[in-house]
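This structure is in structure tokens; I'll ask about it shortly.
Some chains omitted; the rest stay in position.
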């Protein structure tokens, strides 16, 4: 067995990925492994805050001047990827401009859980990455949504209430928790973090496992939509993350990131939002069909990235090392 | 007891994403208050941001007959087409009708 196969198998037998599979399978036997809603909310608060805090602790140890160029590269990615998604989906599907704008908003933004799974994967493979990648996550979350909404609403007759929508996006709980965690971690530093490590550190993979059980159920429920969506959308939802993931790796190397950091930026670019973007799109672009964008981001791209995308992008980063940047 | 008089009770079932927006609308339309609770459901369209952000909310609002018609008109104009929203008006007897504008 060669090492790339080993890498993929190690990923597939990790508890979070298995939990996702079990949640998904349970839907097939008409079972229901959804967590009670408040537990699900509680877990997502825990994950966002924990990722933020650890990112903040690491950020404090980084040389802040090292962050500027990768941050800029990330924002450029956040503007570029949604445009690419909009055009790419036009080639592969017959979707309306509204639905393609909605897709662009989802693929332009990112998925916290995919990001987290990538960090877990890198740590298991003993690959180093820059401590400030969580900052890049926070930077990539929003711009893509706005670009996608703009693309989708270009041909609408009605007024789009931008003020309200932007307010809702920026004061959304996930952004606040991520940024709040970054501040907390930065301010408390290594000494303060030691006191909460048993909670936010040691339990992290276990909590993620529980969370992915629910994500599996949610993805399983989208399978009906996936079937209805047609081959074009499925191809898009698998190919596009590979394209944007490779682009992310290239941007990562070009902005001076290490191999691990470039892989993380690749995964961020490849991942599609299924929390922040749907909420924003639903409010600002209600004409778009949720069955399309959720089938793609939650039903296909998320499981694809979790199982194959992450190790694939890491392999890409390993192969490109030394060739770019 | 003070006398009972009849006002309108308007009930709105809507996808959770609309919570803040509907509350703002109701206040702008001049109601004196409203009550929200969590709900789930199935309907004929089932178009929404999905399970990720939870199900529906149910808003109940005591208002004058006139306000309740205004609210229904507003819902029809702004929400019925694109959002998962169902609404109905029923009769309710209250004490101190003046409170329910």
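Should a chain be cited, it is by its letter among A and B, assigned in written order, with residues numbered from 1 in that chain.
What we mean here is this: a residue touches a chain if its C-beta (ideal position, glycine included) is under 8 Å from a C-beta of that chain, and two chains touch if they have at least 3 such contacts.
Here the structure is a predicted model, which means the values were calculated and not measured.
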Per chain label, how many copies make up the complete complex, given that just one of each kind is displayed?
A x3, B x3
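Assume only the chains that are shown with their structure count from here on.
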Could you put a whole-Å number on the gap between the CA centroids of chain A and chain B?
35
Name, in rising order, each residue of chain B that touches chain A in their complex.
15, 17-18, 20-21, 47-54, 82-83
Under the touch definition given earlier, write down the residues of chain A that touch chain B in their complex.
34, 37, 164, 168, 218, 221-222, 274-275, 278-279, 281-283, 286-287, 289-291, 294, 298
